[in-house]
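The complex appears here without one of its protein chains, the remainder shown in place.
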Amino acid sequence: MGKLLYFIRQALLNISQNKLIHLISLGTISIAILILGVFLLLLVNVEGWIKNWGGSITMSVYLEDNLPKRQIAVIRQALSSREGVEIQRFISKEEALIELKSALGPQSELVEGLTRNPLPASFEIAIREPKTDPASIKRELEGIPGVVEVQYSEAWIKRFRGVMRLVRVGGMMLGGLLCLGVLFIVTNTIKLTIYSRKEEIEIMKLVGATDWFVKIPFLIEGFIQGATGGLLALVSLFVFYLIMASNKGIFLSFTLLEVVFVPHFYMTAIVGLSSFLGFLGSLMAVGRFFEV
Amino acid sequence: MGKLLYFIRQALLNISQNKLIHLISLGTISIAILILGVFLLLLVNVEGWIKNWGGSITMSVYLEDNLPKRQIAVIRQALSSREGVEIQRFISKEEALIELKSALGPQSELVEGLTRNPLPASFEIAIREPKTDPASIKRELEGIPGVVEVQYSEAWIKRFRGVMRLVRVGGMMLGGLLCLGVLFIVTNTIKLTIYSRKEEIEIMKLVGATDWFVKIPFLIEGFIQGATGGLLALVSLFVFYLIMASNKGIFLSFTLLEVVFVPHFYMTAIVGLSSFLGFLGSLMAVGRFFEV
Amino acid sequence: MIQLFHVYKSFGGTPALRDVSFRVRKGEFVFVTGPSGAGKTTLLRIMFGAEKASSGHILINGINLGRIRRKQIALLRRRIGFVFQDFKLLNNKTIFQNVALALEVTGANPSYVRKKTRQALRSLGLIKKEEAYPLQLSGGEQQRVAIARAIVKNPLILLADEPTGNLDPDLTREIMVLFRTIHMKGTTVVVATHNRELLKGTAIRKIYLEKGRVIKED
Partner (left out) sequence: MIQLFHVYKSFGGTPALRDVSFRVRKGEFVFVTGPSGAGKTTLLRIMFGAEKASSGHILINGINLGRIRRKQIALLRRRIGFVFQDFKLLNNKTIFQNVALALEVTGANPSYVRKKTRQALRSLGLIKKEEAYPLQLSGGEQQRVAIARAIVKNPLILLADEPTGNLDPDLTREIMVLFRTIHMKGTTVVVATHNRELLKGTAIRKIYLEKGRVIKED
């Protein structure tokens, strides 16, 4: 215990006695980790946006003709009481016809010749439950009395799932590569800070220090550097997030998207990874100089 | 001239005499540049895909009723001879009705009561000229005899332009940040390799070397390191590209997209940037030790 | 006790020691002398386990250095004080920290380390410089720090390689008195030097090296 304290003191002393080098390497480490962090932040947000945008399937719930107002209210009640369903609007038979006309555009002649309105009234609802199978929701809603049919676009869902998969798989692959790169940069940087102290290691061994006596302060140093770098990166990432969140109007012009920060788990992971890499880098670098 | 040769020889000698440190820093530099390269590669491709996917506006060219086959052939000729236009298919009046029916789904009753087919025949064409204003193309094509009207979706074009702008602005911002990060990492790494040689600089000054005599080999060293790192990164990027291109089926499942490599300009820029950063890093690092 | 049996050492072909055999008894005081490049430093470094002999055996207190494990070398070095010809001080640590290090590696407790370190620095006239860094010292001061670090742990064996090369005659005499005192307390002392003043007129045993061979003893 007293020994650990000695080693920590020693590590802090070393850092303060090699300030310049440590500052430089700290800079490198935090920037590298920050790059990883920005990537994670974007991934988390893009996933969120896509989920939000494509994950809310729109369904049309067609009603029987000539339902009394009271029963329509009952159906509305039934729909909105179901979790995950959000009623967007009610389209009466008349509105349906008007909409169809405008949608058909120059082909709207088609509708002119009609004697009676063949279109059903409907509720347009959004389902915010991307995990449940839409087919089962459809079946469930079709069980409500007064509902004739529920429609949604299979093609859309497929495409959405494809995009999600692309973002996930691509994100994971890129993230993995980026992780490897950052791992490499951080450990290399730590190595460089240690290689310049080759002589120090040699001298310590010459005065009778065991391998571990020499190594431990270096490992603690690496760990401290990594941890500090990780924390710095996290703080910078938060600043980046704030800037992004307050300026989203500028570059996310066409939709009002929410910007969220990376979840706690990632925050811990970033600092943890950074500390671990610092430690690992020291371990690898120090190992080289033990042939004295 | 002979002097420059001397300095280059000196720089190469220094590199070979500090092999380990130079290898480590070379690794860091190429990885950092590679990260930037992968980002550029993705940006170039994503931009390409989006352009490809949204850039080809689909237009419907509606024809007058009861045109003789011969005149339809003339119109087809006129359309396909125009550059940037690609005829995707011809939809006859009958086909149009069938399609409408299936599109209307449960509302297809609507069509049942018709006595005559009110739908016009049409060509569906794709315009692969995202820069020209679609409205002027519309006007131009409406001038062809036998064409009644040309339709396209304004909303779609707006949305597409929004996505393009998002990707461009976002890409530039991220790329800029990434560039800054890489700049920082590369110069810092070079600094670390030089700081461990503080003594060397001091001694050279003590034997009567002028500032520039000491500096130049370091600057050349930094430049060589940067250039080598940049080239290595480019080669790795190409490998990455080949892997991506040959496995695109796996993660780009839902469309068959072409993967292209970064254009020549970017390739030059990558190596140039890297070399410049190596040079700059040396310059900044060496400057510090001239108070002897 | 130090025993060498037919020790050879060559660095990539060029021999630095050839068939060196001798024995230093426990508590003995020995000089090793010879011209520049004779192999004095190499000999001392081999006795310290800092260099491996190409062939032959070295026994320190009965321990064969050729068969020793790394961890044991560290333990052995804690009982051997070594004054390096090139000092080998840590430039980014203060004088105090440099000397204290030799005790800290043994796991001694901080207050003991502090007391002993101060005492060693005082005996070498360096107490005023304890907070200075090696590069802020004169050559002779640095050499004395190296000596302080070697003696601070009360070593069983003291190996001193040219310990007075940067010292003036008065200090040289003082250092010799110090070594004698340490020797009196039972430490085995081996000093490599070409300082004639150190050697002359003493009854102390001298080993003469030349081109890696022992050419004379008296």
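Order of writing sets the chain letters: A, B and C. Residues in each chain are counted from 1.
What we mean here is this: contacts are C-beta pairs under 8 Å (C-beta built on N, C-alpha and C of every residue); 3 or more make two chains touch, one makes a residue touch a chain.
Quick caveat: nothing in here was measured; it's all calculated off a predicted structure.
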item	value
Among shown chains, those touching the left-out chain	B, C
Among B:135, B:203, B:235 or B:260, residue touching the chain not depicted	B:203
Sole residue of C:1, C:75, C:108 or C:171 that reaches the chain not shown, by the stated touch rule	C:171
Residue numbers in chain B that touch the chain omitted from display	2-3, 6, 17-18, 200, 202-211, 213, 290, 292
Chain C residues that touch the omitted chain in the full complex	11, 34-37, 40-42, 85-86, 136, 138-141, 144, 161-162, 165-171, 194, 196-197
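The rule is simple: only the chains that are shown with their structure count from here on.
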item	value
Innermost chain, taking as reference the mean of every protein Cα atom displayed	A
Most remote chain, CA-based centroid, reference being chain B	C
Rounded Å distance, chain B centre to chain C centre (Cα mean)	66
